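Just one protein chain is left out here, and the rest sit where they should.
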Amino acid sequence: SGMWGGRFSEATDAFVAEFTASVQFDQRFYKQDIAGSIAHATMLAKVGVLTEQERDDIINGLNTIKAEIEAGQFEWRIDLEDVHMNIESRLTQRIGIAGKKLHTGRSRNDQVATDIRLYVRDEIDAILTLLEKLQKGILGLTSKNTDTLAQPVTFGHHLIAWFEMLVRDSERLIDSRKRVNRMPLGSAALAGTTYPIDRAYTAELLNFEAVAENSLDAVSDRDFAIEFNAAASLIMMHLSRMSEEMILWTSAQFKFVNIPDRFCTGSSIMPQKKNPDVPELIRGKTGRVYGDLMSLLTLMKGQPLAYNKDNQEDKEPLFDAIDTVRGSLMAFADMIPALVPNIEIMREAALRGFSTATDLADYLVKNGVAFRDAHEIVGKAVALGVQESKDLSELSLEQLQQFSDLIQADVFEKALTLEASVNARNHIGGTAPAQVAAAIERAYIRLEKLYA
Amino acid sequence: SGMWGGRFSEATDAFVAEFTASVQFDQRFYKQDIAGSIAHATMLAKVGVLTEQERDDIINGLNTIKAEIEAGQFEWRIDLEDVHMNIESRLTQRIGIAGKKLHTGRSRNDQVATDIRLYVRDEIDAILTLLEKLQKGILGLTSKNTDTLAQPVTFGHHLIAWFEMLVRDSERLIDSRKRVNRMPLGSAALAGTTYPIDRAYTAELLNFEAVAENSLDAVSDRDFAIEFNAAASLIMMHLSRMSEEMILWTSAQFKFVNIPDRFCTGSSIMPQKKNPDVPELIRGKTGRVYGDLMSLLTLMKGQPLAYNKDNQEDKEPLFDAIDTVRGSLMAFADMIPALVPNIEIMREAALRGFSTATDLADYLVKNGVAFRDAHEIVGKAVALGVQESKDLSELSLEQLQQFSDLIQADVFEKALTLEASVNARNHIGGTAPAQVAAAIERAYIRLEKLYA
Amino acid sequence: SGMWGGRFSEATDAFVAEFTASVQFDQRFYKQDIAGSIAHATMLAKVGVLTEQERDDIINGLNTIKAEIEAGQFEWRIDLEDVHMNIESRLTQRIGIAGKKLHTGRSRNDQVATDIRLYVRDEIDAILTLLEKLQKGILGLTSKNTDTLAQPVTFGHHLIAWFEMLVRDSERLIDSRKRVNRMPLGSAALAGTTYPIDRAYTAELLNFEAVAENSLDAVSDRDFAIEFNAAASLIMMHLSRMSEEMILWTSAQFKFVNIPDRFCTGSSIMPQKKNPDVPELIRGKTGRVYGDLMSLLTLMKGQPLAYNKDNQEDKEPLFDAIDTVRGSLMAFADMIPALVPNIEIMREAALRGFSTATDLADYLVKNGVAFRDAHEIVGKAVALGVQESKDLSELSLEQLQQFSDLIQADVFEKALTLEASVNARNHIGGTAPAQVAAAIERAYIRLEKLYA
Partner (left out) sequence: SGMWGGRFSEATDAFVAEFTASVQFDQRFYKQDIAGSIAHATMLAKVGVLTEQERDDIINGLNTIKAEIEAGQFEWRIDLEDVHMNIESRLTQRIGIAGKKLHTGRSRNDQVATDIRLYVRDEIDAILTLLEKLQKGILGLTSKNTDTLAQPVTFGHHLIAWFEMLVRDSERLIDSRKRVNRMPLGSAALAGTTYPIDRAYTAELLNFEAVAENSLDAVSDRDFAIEFNAAASLIMMHLSRMSEEMILWTSAQFKFVNIPDRFCTGSSIMPQKKNPDVPELIRGKTGRVYGDLMSLLTLMKGQPLAYNKDNQEDKEPLFDAIDTVRGSLMAFADMIPALVPNIEIMREAALRGFSTATDLADYLVKNGVAFRDAHEIVGKAVALGVQESKDLSELSLEQLQQFSDLIQADVFEKALTLEASVNARNHIGGTAPAQVAAAIERAYIRLEKLYA
């Protein structure tokens, strides 16, 4: 390429030029590249490396180029390799020699590292917004189902479990954002630069919390991308678990929940099918993000410092994870609040599942039986129920007393109704409707703090 | 979508429609889809489900559509979800009711499974061609370097090691091709179809070796994609090892080999740099293919039979692995035969590395010392060499005799020259130039058999 | 260590000695190590490097050591690093100087590569035996269920799908076995040896199909381990899908199948629970083998030839995959033939699921409606059924005729009974009981060929 070709005696092979170019995918962060260049030029002018005129020409030129790109009028050239050289080359074309001065005191190594961090920072913020929307959507659905009986917990309690998973995802992204938000710019190729740069000033212009402490590390470090992809993998893992449950719950055998038609598709040959496409697809997309994580980990394994061409491969697995997480969260943020629980069916299933067996054991314990012995007694009662196809509450008092004469008539009310069973789990974290209601209240307060 | 919407009361959400569509990426196998449909229609006519006229209309229609696609005149529609429904819908638009009959006796489940297999089969063949080119390129370079002394082996011997890796890759692809080349078509959604289809005939038309034996398995099976990605991961692993060696060898410290300029790029800030971009990039791309493998494995884990929407995610990781392997092999097939070994530098390095230490031990063994004792003696001689910064051949006979009086003047000629050392490893698989030359001859014969 | 310490001025740090030792896990292939040494000594004697007496002393010594190990009387020493040096050191202790001659013409690099291949070859054979047992167990259960109606296929047909998966696993192992069964011995450290070895003879003694063609490649190659772990990952993926189905089928909502108590456990707090522990655990173990595959792929990425200490890490992920696959196959080979299908419940579920909708569409097609139009018509009929909570066969003829007047009274018998639906899929690969019976017959013949 014309931009570094001074020492070369032979032109780059055409296939090699395309094979090694990145502009096909790194043009995605043109906005961050331009913002970074504007901050860099502003700083260079402040320390006297550029004149104010040069700075203004550069800024105006870059803003025009940004408009060109957004209007679809920018011609991206493979022979200019990447987003950086495409923009710089166009800048020089527009403003002349000042354009050739922009790259003073920096290198593509610190430039691209800065661009990706700015990009990931923006995407983390966008994902946090989606997570918040989904979290609140779950809380809304929970509010309507604090005392809907599902199997052995209330449906609302189950939904809060989903909420908790997703809150951890937000926490992790917020923690990781600190490590994203450190500025590599000023590291140049790897050793720093001989110009009297003011990195703190550039960092302030770009809203970075800190400057990267070591230039060699700053251009080599892709931890933040891996940490993001690990957090993204956990998000997808959570969505896959939620998906699995929705797929089960909407199956012909469960029918616990309906997904509105607008989130489903049919079959090209079996007209009766209504497929839970969105959860199935999202369950499937989990593998993709795991793969993206593995790609980046493998990429960085055993690489000597500092920037090697290997690192060009850091972008696509990161972009793919970002896109997948965003799309999946958008779909769920719409779909989950629209779920329709089949309250009667869930209640019947709960009745059929010996849900109150533990309550019977606890009843015995409260009457003086040691827990392990109570457990043994109830096991035998259940075996009888299975044999007679009856729930514990459908066995007669006499039948129950076969197993322990401590069982009295109050057992049916105190232990063997679903409501009693659920209400009795009345401590923080328990499934009692009162606890679920309290959990919702705390949840809104926690969200407020989290996103403050 | 209009194609399966009979039972639905609500239109698909626009975002969901896009999120769940696959036409953006599965249009890639339009050619295989059309070939499959033509074979299917031909078979349906043979068994009397279609008239000859209908068959001919379908075939002509499909061929026209293929031409439209290749001319860039086909409008792919997201609302038609995938390559199959896009083509079928256009067919009906062109030829009327006969188009609506094409899908008789099949389902998208067996259709897509057939398309992917046809596609992978084609790609395996293309990759085998590239592997063959690279293998022969290596043999060509080897022929020129059968007696180039590198460190402790000849350079030619080292190249044959690369060749052997790549031959295993071809073997694996050839083995896996058998499992790709079985036809799912006729499985319909999962249970087979009520029409009197002739699967053997369709298989013959499409050059499949066999029909899939069980319809439920046939639509669920993605083993072949995973097996391909595993083979692709091994290819990339091999290329990453070759890359690592070229990166080392071209470093300022080694200088064993030059890569022609046309495969390299420079630095935007350090004008003196000539980067081994192609090997670095390919080393980096390894992670990507590993990630693709992991994506597919995760995708299929724990999926109940048969086709679930999850499986739509089988394509992109497969395509990405295919593209990466093809691009990487193309780059290496061009570049590796063009490597320029620095024969003098390699020879000097071999001299400096105590390469003949084992030969001295073997010399002692041939004079009656037990191997373990010989090993101990040589270790001490080396320690002296390190201390005096001398190779073993530069120590005096007196110095050597300190460690064993079995060492005589003939040691220099019989054991301590590089040529003697290399020539002495004269058995099948050994590094002696004569063996390398013989290995090349055998290699060409093996390739002929492999690609017969 | 005493075995290579000649040039060293400082003893190995104790922690380092333990950290870098492998004897804790590589003692697992003592049998292969001894077999390899016996063959090596036999060959050395044949070519005159050892006397017959030395050979016999070595062989007798090694056999005694083998007996010591198997009697639990062998003291493995960490300071001797690995299985090779532990055995060699003990040999020298027992037989004196001849023991020091055993290592002539080989290196630990080719020795360990040979040991692992022998070990993997044995394990592949053991796994093939387990696969065969499981495959036949499935066929046995299938034979009893060729016409058990499940949803929309027969239960027997579903079982054949499992069988097909596992047959591919056997095929893959058999293919990979060829690449395992090549002998590295004779490669020495990486360049071959100066002794007049007869590799073909050693290979014959050890039942290797061929000698590795290049010494450098032979000591560096771990493809076979990765290929094994990839095949193992596919086996586990298959077992995870079977597990998922068994977990679903045994759930309170499905109840399609019972797993005998001896394969289940209970809950420590909910006495009514009978957990499908074995399938859940095996589903969980899938991740472990995927991880083992990823470990090996990462391990080999970017490693320059030949043997680096990194490669010591090749063993545990391989062993873990072998153990996990063996244990899982043993558990399933016992459990699956013992599954008890609940025939009535499966039949009822099939009735409730609009299983015959496609048959109605096919009925219409046979009466002249284009497939896509028929599909649309049936979709509307299903919508009515959903609304009225009736299967298609429970709708009246009048209700059906609303959607098409081509529907006649024969529709109930020809299209809307489960038996008709299943019987009609009467082509190779289809679910018709006659086809399932034929598939079983072919299956036994295929197994015979496969394991010939």
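As written, the chain order gives the labels A, B and C, with residue 1 at the start of each chain.
Keep in mind that, in the parts below, contacts are C-beta pairs under 8 Å (C-beta built on N, C-alpha and C of every residue); 3 or more make two chains touch, one makes a residue touch a chain.
Source: prediction; values computed, not measured.
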Among the displayed chains, the hidden one touches A, B, C
Filtering C:37, C:86 or C:107 for touch with the omitted chain leaves C:107
Across C:122, C:147 or C:277, the one contacting the chain not displayed is C:277
The listed residue (C:215, C:295 or C:355) that touches the chain absent from the view is C:295
Across C:143, C:308 or C:367, the one contacting the chain not displayed is C:308
The missing chain sits against subunit B at residues 152, 248, 251-254, 266, 268-272, 294, 297-298, 301-302, 349, 352-354, 357-358, 361, 375-376, 378-379, 381-382, 385-386
Against the hidden chain, subunit A presents residues 3-7, 9, 92, 97-98, 100-104, 152-153, 157-158, 160-161, 163-165, 168, 171-172, 175, 178-179, 186-197, 199-200, 211-218, 220-221, 223, 226-227, 230, 233-234, 237, 240-241, 243-245, 248, 283, 286-287, 290, 293-294, 297-298, 300-306, 358-359, 362, 365, 370-373, 375-380, 382-383, 386, 421-422, 424-432, 435, 439, 442
Touching the unshown chain, subunit C contributes residues 1, 3-13, 15-16, 19-20, 81, 84-85, 103, 106-109, 188-189, 260-272, 274-278, 280-281, 283-288, 290-299, 301, 308-313, 316-317, 327, 330-331, 334-335
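Simple rule for what comes next: only the chains that are shown with their structure count from here on.
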Per mean C-alpha coordinates, the chain lying farthest from subunit B is A
Interface of copies subunit A and subunit B: same or different residues on the two sides (over or under half shared)? same
Between the Cα centroids of subunit B and subunit C the separation in whole angstrom comes to 23
For the pair subunit A and subunit B, the C-alpha centroid-to-centroid distance in angstrom is 33
Where subunit B touches two or more other chains at once, the residues are 3-7, 9, 103, 188-189, 283, 286-287, 290, 293-294, 297-298, 301
